[in-house]
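Note that this complex is displayed minus one protein chain, with the remaining chains in position.
Which chain is which? They are A and B, in the order written, and residues in each are numbered from 1.
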Amino acid sequence: MKTVMLTIEKKVTLTIDGKKVTVPEGTTVLEAAKTAGIHIPTLCYLEDINKVGACRICTVEVNNRLQAACILPAEEGMVVKTNTSRVRQLRKHILALILANHDSNCPTCIRNNNCELQTLANELNLREEIFEREYARHVDDMSPSVVRDDSKCINCGRCVSICNEVQTVGVLGFVHRSDRTKVAPVYDKSLAELSCINCGQCIVNCPVGALREKDNTDLVWEALADKSKYVIVQTAPAVRAALGEEFGLPIGTGVTGKMVAALRRLGFDKVFDTNFAADVTIMEEGTELLGRIQSGGVLPLITSCSPGWIKFCEHKYPELIPNLSSCKSPQNMMGALLKSHYAKMNGLDPKDIFVVSVMPCTAKKFEVQREELEVDGIRDVDVSITTRELAQMIKEARIDFLRLEDEHFDEYYGESTGAAVIFGATGGVMEAAIRTVADILTGQEIEEVNYEFVRGMEGVKEARIKINEDITLNVAVVHGGANITALLDKVKNGETDYHFIEVMACPGGCVNGGGQPIVPDKIKMEINVPVERAKALYRADSAVKRRKSHQNPMVKKLYEDFLGEPNSELAHKLLHTTYVNRQ
Amino acid sequence: MSKELELLTDQVCAGYGYDPVNLLPILQEIQQRSEGNYISEEAARIIARKLNITESRVYDVVTYFSALSAVPRGDVIVQICNSTTCSICDNRELVTWFEDELGVKVGETTPDNKFTLIYTHCIGACDIAPAVRINHDVYGGLTREKVRELVASYRAKEAVK
Partner (left out) sequence: MKQVHEVHFITELFGKYDGSSLQSYLEAGGFKPLQQLLAGGSEKILKEIDESGLQGRGGAAYPTGRKLRQFLSEKAPRKFVVCNADEGEPGTFKDRELLRRNIYQVIEGMIITAVCTQAGEGIIYVREEYTNIHDHIEQAIESCYQHNYLGKNILGSGFSFELRLFSGAGSYVCGEGFAMCESMEGKSGRPRTKPPYVKQAGFLNLPTLVINTETLSAIVSIIRHGAHEFRKYGTAESPGTKLISVSGKVERPGVYEIPFGLTINEIVNGLAGGMKNGKKGNFVQIGGASGGILPARLWDTKYTYEDFSRAGMSVGSGAIVVADTETKLLDYLKVVQDFFNHESCGKCTPCREGNRQLRIIFDKIAAGTATAEDFYRMEIVLDVMGSTSLCGSGKTEVVPFNTAIKYFPEEFAVFAEFEKRAVI
């Protein structure tokens, strides 16, 4: 007999500003207030990630005592007042204390108009600087990806939790104590000198302008103005799913057409789609996988398109380097092809071609500088900018983004399939690979293309895919440093039997990359941002006819005309790379 | 250098079962046995690896606690109490005696890297204020003459080492 356990969720009822609210036990006063339509202000709080009760801006009166709402569990019969004059006064004064340790020069700050501190000062009606300012002046801009400005840091600790607990990299931490307390990289080094994986997750979770990407827009403007340069831009799949946010469109709005139009307006000679190279990646990586399976090569094969993950692996799991796919990321495959095949096709000198990539990612800035990725001394990609930097350029060029008519990518390298566009979400590379590999293994055109089990935001997704009677593919999809660490420890110890693992450094995959538009925590509490952005990609996938990489006619042509076949000698020279043990 | 450090670190960590819960005693012991009486960046990196914790946690702990240091110091730490009782009992004279005797100002290390002179907060010796702590030992009721003898005796001990 089976006994069925009935768990009844206990509820508690409390009074918030005179209103009775019933919530499940364990709910915080902050969350309970939200259900009553009250936004208690927060700064250090980051849902599920940083619940430390440190900034104290969420102070409320509970049974006539002052308490921090973000960490206080709601209790039966509690009487909470969030809007008394005492509470308002204290919040203002706490905010004033924070501002005194902050270089408030909003107009020139990267986060002007998208800053949680600025917004709060405004909303809480703080109109004077009560205290004397005193703050550190130290900017670390040596990293190719992340710039840290101490003068703006409010010691909220969000980046510390992100870097240590979510990403398990651990190069940022609190140091010292008292008024010398600060958040700093290990031994006050530059992030460039440490095992920072350049993921930029710290940036997108910082409430203020203390963290930002290294701004490379000047290099792009320069190239665009240079008549001797043939400037090509490529855009990653996740960019189109988020760029619109920078112009006020709802989260999850796809803006491919407007984005292409804007890029043409900016003056790029050609506007291509990194998706093309994503399709090529599937051809190369799929072939590599089949080769390893059939010839008893090193398994599991692990994807290599997330440069944050690559650096993570090089620092923390050098013993797994042989498992990494030798494929370059789509960004770099694209660059290498543009400077070889495309150059030849159009009679251009590769040295005159300037490739700009627009990426949802800050780690790509590091990736483009890697020596291992050069072909005959020529860099694949010249500059990599983030979604945010592109938005910035569009704004600077005074282009009215919302009024742009949709346009299409340029021919050949603008061609792609549905398999490529989902690369931007966790599970996407895996799904794209399965679509192609299954066809090759069975020699059939399998109709079902939606592999739902690799989609979604679960930290580790596993599946055994029965391709036919003889072949079962064991795969796993993992994203975010902590999940990666948990899974790879098992892989390292030989506790798994996977053939293929997709790894992305950022939680949620590229849609939630460190180069994407920054969403204030207040909104993140309401909307699951990566989920909404991923939806835009899956919509784009199901809207097209060709949904498998090997069906891309231009990719076929590329192999026929130029590369020969996947993993050919030329393909290896251009599209594959090596890695470095950084331990 | 690196090999020695690796060895020392491993020895100490092994003594504590490689359990990061023991980070404080591990750091205190490694510091005491390290040249420069501090936890170097290299040591921090090795410790983090051995205990499977992040380097930032090690650096946080080293900078947080007064008894740990992330920068090199003298082998002998002279700490003059600067808290309530000792300030009432006028520790300024004591400071000048030590400064004169060691030839450095508070906050500095002697050129031979033997002595570091610093202020400290209450060391629980208020009954003999103004008090000074030299490494593990606490002294009060000092005179200029006694300070001279004290420093000389620590110098002699250091010379033997």
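Heads up, the rule we're going with is that contacts are C-beta pairs under 8 Å (C-beta built on N, C-alpha and C of every residue); 3 or more make two chains touch, one makes a residue touch a chain.
Source: prediction; values computed, not measured.
*Asks:* If the hidden chain were put back, which of A:Val12, A:Ile40 or A:Ile57 would touch it?
*Replies:* Only one of A:Val12, A:Ile40 or A:Ile57 touches the chain omitted from view, namely A:Ile57.
*Asks:* Looking beyond the chains shown, say which of A:Ala36, A:Ile49, A:Leu90 or A:Leu348 touches the absent one.
*Replies:* A:Leu90
*Asks:* Which of A:Phe174, A:Tyr187, A:Tyr538 or A:Tyr579 sits in contact with the chain that's absent?
*Replies:* Checking the options A:Phe174, A:Tyr187, A:Tyr538 or A:Tyr579, the one contacting the hidden chain is A:Phe174.
*Asks:* For chain B, enumerate the residues touching the unshown chain of the complex.
*Replies:* That gives, for chain B, the contact residues 20-28, 53, 57, 60-61, 64-68, 82-85, 87-89, 120-129, 133, 136-138.
*Asks:* Spell out the interface residues on chain A facing the chain that's missing from view.
*Replies:* 52-57, 59, 66, 68, 71-73, 90, 93-94, 96-98, 100-101, 130-132, 134, 155, 174, 176-181
As a convention for this text, only the chains that are shown with their structure count from here on.
*Asks:* CA centre of chain A versus CA centre of chain B: separation in Å?
*Replies:* So the centre of chain A lies 44 Å away from the centre of chain B.
*Asks:* Enumerate the contact residues on chain A facing chain B in the complex.
*Replies:* Listed in rising order, the residues of chain A that touch chain B are 160, 163-164, 168-177, 185-187, 189, 194-195.
*Asks:* Spell out the part of chain B that touches chain A in their complex, as residue ranges.
*Replies:* Residue list for chain B touching chain A: 41, 44, 48, 53-60, 63-64, 70.
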